[in-house]
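A single protein chain has been omitted; all remaining protein chains appear in their positions.
Chains: A and B, in written order; residue numbering restarts at 1 for each.
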């Protein structure tokens, strides 16, 4: 059977988890834009101080670090450190033919852990809460990657 | 038919767009190197102040922020925020079996939008120009991802 068919429930599980995580990561760009517009600051490029339709009253302070914008940039960077590797690890893992229940627990578990991590980071919960949620997702990626590596070495 | 064959024009379209975007992102590393050599600065690591064949006259100022190098680093970071998700979203999208014309418009449209975004960022055009070009690419990724998610949920 075609492993990359959406009729295969394991692959469909991957596609749902992967697309949700892509939308999550891309949303961070949009959230950065929203916050920069709310704060009228947190910009990074000298040319962003030119008077334009989107910035009618430029001010050199707009290039200073803005914590509300920077928080989203930190969350975004955390996504870049994690989600691309989840996308690759999950894809290779489902190619090893895991049981559907394992795939669902790992892939949807990852999605839930990252959404909770986002909520904890956005609302500035203590480091320990954020770190615990990050750890769950990271261990899922490590587990899927090791299982896949062992499967490849076993052939 | 094999979905991952270059004889499938939809998959070949993806491969052409994906490889062009990989080359684009990797080129930012090389462009950073070129600018660091031109500027003899914009370095980041303390050990880069040691006298070597590539840096015969070290100076502590070489570790200071250099706007010409930093511009490429900002463009590069923007690529990291966008291109890996395009690569994944485009791959899953072509697996859903879209019409060739849709795939060409979306995938090649993305490539063109990112190359124009690069030109606008490199030449320091106003924020509004750069933002418009970024938006086109981001909406293409969001569209492909949502179409793929809906296709996966429909099975």
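FYI, a contact is a pair of C-beta atoms (placed from the backbone, for glycine too) under 8 Å apart; a residue touches a chain by one contact, two chains touch by 3 or more.
Remember, it's a predicted structure, so these values are computed and weren't measured experimentally.
Per the touch definition above, the residue from B:80, B:105 or B:146 contacting the chain not shown is B:80. Interface with the hidden chain, as seen from subunit B, comprises residues 2, 4, 6-7, 12, 15-16, 18-20, 22-23, 25-26, 28-30, 33, 43-48, 50, 52-55, 76, 80, 83-84, 87. Of the residues in subunit A, those that touch the hidden partner chain are 3-4, 67, 71, 74, 80-82, 84-85, 88-89, 92, 95-96, 121, 124-128, 131, 134, 138, 141-142, 145-146, 148-149, 151-155.
What we mean here is this: only the chains that are shown with their structure count from here on.
Subunit A and subunit B have centres, each the mean of its CA atoms, that are 17 Å apart.
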